[in-house]
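A single protein chain has been removed from this complex, and every other one stays in its place.
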Amino acid sequence: MLLIKNGRVIDPGSRTDAALDILLDGERIANVGAGLSAPAAETFDAKGLIVAPGFIDLHCHLREPGQEISETIETGARAAARGGFTALCCMPNTQPVNDSASVTRGIVERAAASACVRVWPIGAVSVGSKGEALAEIAAMKDAGIVGVSDDGKPVATARLMRQAMDYCRTLDLLVIDHCEDPSLFAGGVMREGPTSVRLGLKGIPAQSESICAGRDVELAMLTGARLHIAHMSTRGSLEFVRSAKRLNLPVTCEVTPHHFTLIDEDVRYDTNYKMNPPLASRSDRQALIEGLADGSVDAIATDHAPHHPASKDVEFDRAPFGITGFETALALGLAELVHAGKIPLMRLVELFTTGPARVLGRERKLAAGQPADLTIFSPDHAWTFRACESASKSRNTPFDGRAFRGAPMATIVAGRVVYRREAAATA
Amino acid sequence: MRVVEKRQLLSAEEIGRTLHRLAHEIVEKSGGTRDLALIGVRRRGVPLSERLAKIIRTSSSVSIPVGTLDITLYRDDLSTVAPQPVVQSNEIEFTVDDRDIVLVDDVLYTGRTVRAAMNGLFDLGRPRRIRLCVLIDRGHRELPVEAAFIGQSVQTSDTEIVEVRLQEIDGDERVMLVDRVS
Partner (left out) sequence: MLERLQHLLGAETLTREQVTFILDQAKPFQEFQRHPLKKLATLRGKTVALAFFEPSTRTRISFATAAARLGADTMNLQAEASSLRKGESLIDTVQTLEAMRPDGIVIRHNASGAAEFVAQRLAIPVLNAGDGSHEHPTQALLDALTIRDRKGRLDGVNVTILGDILHSRVARSNIFLLSKFGARITLCGPGMWVPRELELLAPNIRRVLRVEDALAGADVVMVLRVQTERIHEPALAAEEYILLYQLTAKRLKLAAPDALVLHPGPMIRGLEIDPAVADGPQSGVLEQVTNGLAVRMALLYHLVGGAPADAPHPAKERSSAAD
């Protein structure tokens, strides 16, 4: 039994923001109330800290099976716990691609044996994510996937997307798309704009994403399927999502911390600024923040994409896309959104908890009987993020050395404290 | 680096008289001025060569061509100098081939500048003869170089510096012996 005392409980599910205690018993929450006492329980003093439901990351890459040099389910989970995440949705672009029940089972078993947080796999839409034939989605659902995606690439054709949507509707499974038009993307390495022109780097126009997002929303209208737009980065895509929501379609979207923090002007040949979708324009970033504030955006997701250092230490053109993200997500959300006065703290917590939960069709709240998944964080603890101290195997982040105010202090999964920040000065 | 003046070697008037004497010596000892040319070594060799040519023109009515040689690229100490010294162009309007060249410089010391100047000249062609004319010869040769026309020979020590000031470059006119002070 664990009693979390003296904390400020922020629970978006019940719109609670109050000084409350929480008693955990085994893997469940036993009680939530003011001034609780439980003599048999271990106590966690959450004075000065926020106590929230456990954070969920809808989008990450754990690289296992096949690319363990960059990350494993175990190391990824540890990094996620340090970031305050209690549950992860890992994308299927592993080696082999997670396009069959056997691969899914392998991931689920590996996670059960080695991951300190919950791992909910996303299965591929098509076999090998090649964009030709549908994968064995129903079998994968039995094995434990919570959605499908060909992430890394868009679902290849409108016809395939329509098929997937129709099929997944009967299975009540979420379809997630990485929106991109390959013919416009064509060899690009960063957002097309004044910066790409100045640096002589091949640019990807914003329309590469929005054209595909528009296609997907139209197909969602046609099929009524649950559509989720992954790592949305442009004003154009956001407009399509808004129009879908106005029609009450089950269309949702997520935004990554780097997309609400950085822009294309920040790129200067440092491959830690190279990711897909690329860092967008100032105006796009502005639109994304507005969407995060007004509810058009449902969740913050990290798209944690580890790449071992040698693979990123090459010319910009040749570097793989992606940066890590677990350990800086909350701090960036606090810095760029809450401390900057764009959204209230309750809304930030929502974007990490009930928002992603709703996308997955689940609940996430602090109430008796609920799973004992909690994220306890400080909104103002001063610390500096150092890539070399990360629990991830990879170091590809643009935020190395950045000073932050606010950090996860403890992560609790199924009643177990899987991460606790040391009170030492180096934390 | 702090320096202290020790004594004046040549006054402005003495410089003028010395140059007159040198000009006449050059004409006398050249066996004819037909192929004669003066080349001043940057920097202070340049006004000196121009003055010599003017004296020769005035007194003998002979026009001797004058050129300017920049020896920066031929120095032997470039690999120890950082940052690299500024290079300037030569200005030699005549061919060097078969010429009777008199190189003109202000001070002859180790001889390395003259060695560099000769390298520079040979890159431009094949002179018939090269002789050296200097205002001051201060000894301490490190290479087998000698001057055919010398304004004044002075005994100096290692720490001393012969400072030549010419109107065209320095605004005043005199030659001083100065000493380095630690």
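All chains are identified by letter, namely A and B, in their written order; residue positions are counted from 1 within each chain.
Here is the rule we go by: a contact is a pair of C-beta atoms (placed from the backbone, for glycine too) under 8 Å apart; a residue touches a chain by one contact, two chains touch by 3 or more.
Model, not experiment: these values are computed from the prediction.
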| item | value |
| --- | --- |
| Contact with the hidden chain (one of A:Pro53, A:Gly193 or A:Pro356) | A:Gly193 |
| Residue of A:Arg159, A:Arg318 or A:Arg416 in touch with the missing chain, whole complex considered | A:Arg318 |
| In subunit A, positions touching the absent partner | 186-187, 193-194, 196-202, 268-269, 310, 313-318 |
| Residue numbers in subunit B that touch the chain omitted from display | 70, 73-74, 78-84, 86-90, 119, 122-125 |
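One rule holds in what follows: only the chains that are shown with their structure count from here on.
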| item | value |
| --- | --- |
| Euclidean distance of C-alpha centroids - subunit A vs subunit B, Å | 78 |
